[in-house]
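All protein chains of the complex are present and in place, except for one that has been dropped.
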Amino acid sequence: MKYERLTYGMVGGDLKAFIGEVHRKAINFDTRAKLVAGCFSSDEKLGIETAEAYCVDPSRTYKDYKEMAERESQREDKIDFVSICTPNFLHYQIAKEFLLHGINVVCEKPLCFTIEEAKELESIAKEKGLTFAITYTYTGYTMVKVAKEMIEKEKIGKIVSINVEYVQDWLVNSLDPKNQKSTTLSVWRSDPKYSGISNCIGDIGTHAENLVHYLTGFEIKKLVATTDTYGMALDLNSNMIIEYENGVRAALWCSQVALGHYNGLVIRVFGDKGALEWNQEYPDYLNYTPINGAQQVIVRGSGVSKEYKAGLNSRLPVGHPEGLIIAFANIYRNVITTILKKKNGEELTKEDTDFQNVSNGVDGVKFIHKAIESSKEGKWVDYK
Amino acid sequence: MKYERLTYGMVGGDLKAFIGEVHRKAINFDTRAKLVAGCFSSDEKLGIETAEAYCVDPSRTYKDYKEMAERESQREDKIDFVSICTPNFLHYQIAKEFLLHGINVVCEKPLCFTIEEAKELESIAKEKGLTFAITYTYTGYTMVKVAKEMIEKEKIGKIVSINVEYVQDWLVNSLDPKNQKSTTLSVWRSDPKYSGISNCIGDIGTHAENLVHYLTGFEIKKLVATTDTYGMALDLNSNMIIEYENGVRAALWCSQVALGHYNGLVIRVFGDKGALEWNQEYPDYLNYTPINGAQQVIVRGSGVSKEYKAGLNSRLPVGHPEGLIIAFANIYRNVITTILKKKNGEELTKEDTDFQNVSNGVDGVKFIHKAIESSKEGKWVDYK
Amino acid sequence: MKYERLTYGMVGGDLKAFIGEVHRKAINFDTRAKLVAGCFSSDEKLGIETAEAYCVDPSRTYKDYKEMAERESQREDKIDFVSICTPNFLHYQIAKEFLLHGINVVCEKPLCFTIEEAKELESIAKEKGLTFAITYTYTGYTMVKVAKEMIEKEKIGKIVSINVEYVQDWLVNSLDPKNQKSTTLSVWRSDPKYSGISNCIGDIGTHAENLVHYLTGFEIKKLVATTDTYGMALDLNSNMIIEYENGVRAALWCSQVALGHYNGLVIRVFGDKGALEWNQEYPDYLNYTPINGAQQVIVRGSGVSKEYKAGLNSRLPVGHPEGLIIAFANIYRNVITTILKKKNGEELTKEDTDFQNVSNGVDGVKFIHKAIESSKEGKWVDYK
Partner (left out) sequence: MKYERLTYGMVGGDLKAFIGEVHRKAINFDTRAKLVAGCFSSDEKLGIETAEAYCVDPSRTYKDYKEMAERESQREDKIDFVSICTPNFLHYQIAKEFLLHGINVVCEKPLCFTIEEAKELESIAKEKGLTFAITYTYTGYTMVKVAKEMIEKEKIGKIVSINVEYVQDWLVNSLDPKNQKSTTLSVWRSDPKYSGISNCIGDIGTHAENLVHYLTGFEIKKLVATTDTYGMALDLNSNMIIEYENGVRAALWCSQVALGHYNGLVIRVFGDKGALEWNQEYPDYLNYTPINGAQQVIVRGSGVSKEYKAGLNSRLPVGHPEGLIIAFANIYRNVITTILKKKNGEELTKEDTDFQNVSNGVDGVKFIHKAIESSKEGKWVDYK
């Protein structure tokens, strides 16, 4: 028998939580995995309401994630994977529990707070042969994938310089001392208990770093960073210079207080034969400048974009904006294909496994630690 | 008992059809209506495959839309509405059949080909008290709704001039005489049998005209139009000047051969106190210029956008692109709420019925006829 | 003896007048013509002050343009050309006077108010073999010239559609009835005595029409127009559809009340092999989309721009904005070269005479009359 659809469970993601809903809509987009189990909230009533809203059977609605991992793992029709949409500080323990019970995991970034924990999760997943995806959202956009393929096909030649920024302004009110003690802010963002050692780098800087790695495959050699807390416990702004193993340097800037920027993840990769620029707020458009040629705009869904295999990830006709949910759906499409094929004993292609996994999650945690270390010590930090 | 979810059926929209999939994903986005019946294809095998793919019970998979209308209307658990996603030339007969059997209808635009047919459908729906929605997609975008509310709230004062264009380039190959006989083009687009009296105006010009009406409520008094067929049977490009009952004029341009434009629906509305500009390819951004002030960009999800009630239609945080599927989902959200509330005997608000209905569909058909008439006769045509 | 520099005189253009200063700076830019005579103002004191400011000898500072034409024409070292920078309603009589005295003329647009006057000036210039340039400013921009050359070289194939607009908002306050009687507005703009039969079409619509003609060479066959006066004596906004002799249609829109637009002259020319778009506010950038290719931006001063002979008009390196004065200087560069070469008995090249002349001025006057006629009569108007 060939499996064609999967079932999944969710930890976190109650009706009031934003990101859980995004995950469900993204999975639902292709209707290839059905939500059948969940431990949605520490608030029992809210958990039950969420289960009802999504038609999850009460018998598979759990109060406790440990109970869920255990009981699901014992069912013949156990969930094929669990999506972890809890606050970040719970990722580690929940992911570990499901892995140990042999269940594939999809987890929001950051994977966890310490490098040791991250590596532990990586090694359990590896040992058990489980799929462990990290939802680095922006790698799901078609034009990011086209950019990656263009780089692989040497459309920009040898890379010589990189500039990446991920800047927002939604925490600008934190700059006002009057607000810094307020509970109306997303206070957990600046509370080390809930956010670990970093707020801004952990939340968005890692996306920027991951995007460089996704596009280029470059490994970091060393970095120098500054962080700005403006009176809060954790960073709200950070500048870095990163040097990769091959000697190429990147400037990376992340901020949550950059007025006029909303979700401004912009990456520019410069080679000796061409350059690429992509902006998350206009995700269907990829700027490409070949040496000795004019600047071009490659649009998702256009004939030019479909000269690249990655261009076929496009879901809607040219000029009809796809948006974030489809980027997310593209990630889940590959995760689900991978789990399905493994279940069916089929061979995986490079395209099937085109999603970020636990090793990228480990990289992200390491990146946060190295950046904070450099900032604290006021010097370049090696990446060994 | 209070209804919270609906069931629906679909005519057309087999696995290979693009627009049926868009409708399903849009309805599915909010999981408030379930697909339970269908007559997906004139190709029986493809119809069955589609039913299987969407878990539609074979007993409710029909070969013929008449059979579907009749048998569904007799069930106690009959579908709450039918989505018609067939080629345009079939809209009239299918919509009529379902209306006559007392089933609510959601239909793609154009509603049908003749004014008489359009008015007939309008009067049946009215008589039977049925909901009849037309999916003028672009009215579903949050920032279009914000623009509408800004106009209602006199943020731009008295409107003095309008400029709207809907330009694409996907039929540019039709300009080459060698291709004009080819079957590789979307030939039905230029075949009066399948497209009625107009291709370009019918397909996209009507969206532009509808958008003006949606935003301003203006009624057309007269228009002058040219159409360009470039050797094909039907129009591929059209320019118009429209005069509304209140004396305001609009320029409208639609084209399928405007190289470098993908799905370029751009509307600019100028008042004596401000101006608005919206571009479908960047739907989350609304340009607003108040008199004596600087040009502003109002972004979906921002605090500024949420000063308008319509801004609350936003689904994702600021800077995270929503895209076309969400615009479509917003339309279905209102259609479903309307049908649910009517079923539950609840009162409808202005927001609930914020979708285009059969009367807007009638307007669209009339617009096509008047434009073609003006073009043929080379003169201004009154709208009586 | 070979002439290398010219002398010129100016009528109008006192110290307080904007456009006279633009002409002087543009001529001065290349220091190939020296201001030596003038009749700068009807206000004698202001005229003398202007002469002093520009070191014009008192003996060649005139109170009356007729005196100036006469006395200059009698000097051995008479001015090589006169620049007419007076209010529009004086153009005809002044131009005629200088032509009759054998002096080359550079005149602001519109040439004059009636077709008869325009043709009279054209025939005097022709008969006398004089150079008569009209400063249609925008034809001076390098990237406009590149666009023209690209069209000539069939980079966009056969033209199928044109869209041009010239929209501003500086007269938006005229929409308020309270202001319509005010003298603080540029009242002469709406006074037929000073502006002839049209304000907006005459002032900026003619630039748009001229730009189409400059780029394509197309001759108008007929047009249909509306004009909006909003309670003023003359038009503030106008929409047109133009049909050219070869059957191609253009939409043209001009406005002085389009809030959020400053000096928005934007032209888009669509062919069956490519398309071009140019926006006066970003004059160094030309958008080009070849069929089956990506949209490109050709930048003035870049290698790509210099593949075109016209690209060599560039004065500054790529990325260093040139601006309006240089466009104007480019026009005068060619006018001066033409007059110099004629004086030296040298042969003129196509590049030398690349400026708009009295015949283009005649076209502009005719265009205004036809558009107003169409608007008044509410119908298409033939161009015979």
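Per-chain numbering from 1; labels A, B and C assigned in written order.
Throughout what follows, a contact is a pair of C-beta atoms (placed from the backbone, for glycine too) under 8 Å apart; a residue touches a chain by one contact, two chains touch by 3 or more.
Because the structure is predicted, anything quoted here is derived from the model rather than measured.
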{"item": "From C:A69, C:V299, C:V358 or C:A371, residue that would touch the chain that is not displayed", "value": "C:V299"}
{"item": "Among A:N28, A:N104, A:S195 or A:S255, the residue in touch with the chain that has been omitted", "value": "A:S255"}
{"item": "Option from C:E219, C:E281 or C:E307 whose C-beta touches the chain left out", "value": "C:E281"}
{"item": "Among B:P87, B:G247 or B:G293, the residue in touch with the chain that has been omitted", "value": "B:G293"}
{"item": "Residues of chain B in contact with the chain not shown", "value": "288, 292-299, 302-304"}
{"item": "Chain A residues touching the omitted chain (full complex)", "value": "156, 158, 160-161, 163, 165, 169, 172, 175-176, 224, 226, 228, 230, 237, 239-241, 243, 249-251, 253, 255, 257-260, 268, 270-272, 274-275, 277, 287, 289-291, 295, 378-380"}
{"item": "For chain C, residues in touch with the removed chain", "value": "18, 22, 25, 28-29, 31, 54, 168, 170, 261-264, 280-284, 299, 301-302, 316-326"}
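Please note the rule applied: only the chains that are shown with their structure count from here on.
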{"item": "Rounded Å distance between chain A and chain B, as computed from the means of their C-alpha atoms", "value": "35"}
{"item": "Centre distance in Å when chain B and chain C are each reduced to the mean of their C-alpha atoms", "value": "44"}
{"item": "Junction residues of chain C - those touching two or more other chains", "value": "295"}
